[in-house]
Structures are given as C-alpha cells and as structure tokens.
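Just dropping this structure here.
One chain of protein is taken out of this complex; the other chains stay put.
This part shows chain A:
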Amino acid sequence: MYSEGNYKLVAKLGNLKTIVLLLKAINFQESATCFGTKNGLKLTVEDSKCMQASAYIAVDVFQVFDLKEDVIFRINLDILVECLCMFWSNINTHASSVTLHLFYEGDGHPLSILIEEDGIITDCSLKTQTPDELLDFHLEPENVVNKVVLQTELLKDILSELDTTSDLIELLLSPSPPFFRISTAGLAGICHIELPHDGELVDNFQCLSTTTSSYKLSHIKPAIKALSCANKVSLRTDTCGLLSFQYMVKTDEGHVCYIEYYISPVIDPDEGD
C-alpha cells in the first residue's frame, strides 16, 4: 500500500529513544510546524510570538529518508508524542525493536505515521494544516555579544531549583566579575546565583561586554526540560538581548541531533529614562 511512488516524503526511523526525548523537549505547545528538507526534518514550536523551539533530526539519523520536494506542514505534536510514548517501555531499552515509518503525500493529506513493535502496529494519522508564518529568530554572528558553551550538568541543578515564585529570571554576562550570574526575585527575596566562567564544566566563555537581560521564567522552563537529554549547551545573546540555547543531543548510534530555543527578553519599561 505504501510502496507506491505518490509520496513526497517517506521516512523510516529505527532507534527512537532520542527522537522521543527531542520531541518531548519541544512539546510545550500543541502544534508543531514540520519542515522536510534534504538535510532532514525540523520541527518548530512557538509560544506567544516570543519564544521558539526547534528540534533538528538530521538526515543520517533516518534509516530511510526519501524526499521528492521540500515539504512544510503543521501537525498536532501532543498526539504524536502520546503515540510514541505508548511504546516507551520498549523504546527506552537497548536493542529496542520499535520502528517508525512516516508517509506524507502532500498538501491536504494527513501525515501517516506507523509505529510497530513485534506485530503491534499503531497507525497515527495526523491531519496536517498549512502553517502560519513563523517568527524568524536568528542571531547574526556580528550581533552576538556573549557566547558560553558548557556542560549541561552545571545548569541542570541550578535551573531546576530556581525560585518558582519569581516571574522573571535575569541573566548577567560580563567579561569582568561577577562574569556569569542568574538572578530571580520571588516571594522569598532576591536570589543571585553566580556560576563559574572557567573550569571543567565550562568549555568556552566569550564575553565582549556586560549585558543584563530579563526573561520570563515560564519561557525558560521548556528549555530546562531539554537539559536532561543533552550533554552540552551553548548559550548566546545578541545586542537586543535575544537569548538562544543550543543543545547537542547524541543518539545511541552516535548521530547528532540539535534542539534550539530562542527566547526574547522582557523589555524593562524603566530602562532608558
């Protein structure tokens, strides 16, 4: 039935563990926009036009990736994640036998996903929508002010213990002390956390000037979720305060996938008075 050549995209994935982690990490909103290009598959999720997350599944992660032309469509990511989680107990083991086949015929057709485990087949037919325009978040290299590359271990503990009563989180990066500081202001008071800017856990620390920007904690939270599946994270900010997290996630076979978050800063109305 699926061997016919009418499909714009036919793909097959074997080891699903990393894929599930990747999709879960960006699943903070119901719908995701998918882009299929010759480089692989990219799924983007946006929230209130001020944050965006993308998961990149490179073409070499797929066992089959047969693309006739570039495709773009929007699907319900919640349902896709739920379907994958039906098999989580098997996916999460070594030598898992769960495979995923993906078929897309083109605009107006559903995205057909077959997940199979030992003869049990889940057929998930996701209705596709024409996506709305996505925000074009990107950091021009010349506008990047600060760049920090560090091991996720360092951020994991700190970010998971942030004062949740605080609305905002302030990030300070500077070439001089205190170098790298995260602050919250909640019911219990103001809390400053100073992070090391050198040492084993920090791979790279490039700061050109002192910058302080505030972000909504609720926007940072989804980015924290991804920390647990990645080894390394790169933090960058630009002249406008736009914050980007880039995670490198290694699959069990050694392929590399990426997750990227862009978070716009909260503009302080008092600033510039």
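As a convention for this text, a residue touches a chain if its C-beta (ideal position, glycine included) is under 8 Å from a C-beta of that chain, and two chains touch if they have at least 3 such contacts; residues count from 1.
In the analysis below, contacts and distances are computed from a predicted model.
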item: Undisplayed chain, where the name is taken from the UniProt record, one of "Vacuolar ATPase assembly protein VMA22", "Checkpoint protein", "DM10 domain-containing protein" or "Anaphase-promoting complex subunit 2"; value: "Checkpoint protein"
item: Option from A:61, A:126 or A:159 whose C-beta touches the chain left out; value: A:126
item: Contacting the left-out chain in the complete assembly, out of A:66, A:82 or A:252; value: A:82
item: On chain A, residues whose C-beta touches the chain left out of the figure; value: 75-76, 78-79, 82-83, 85-89, 110, 119-127
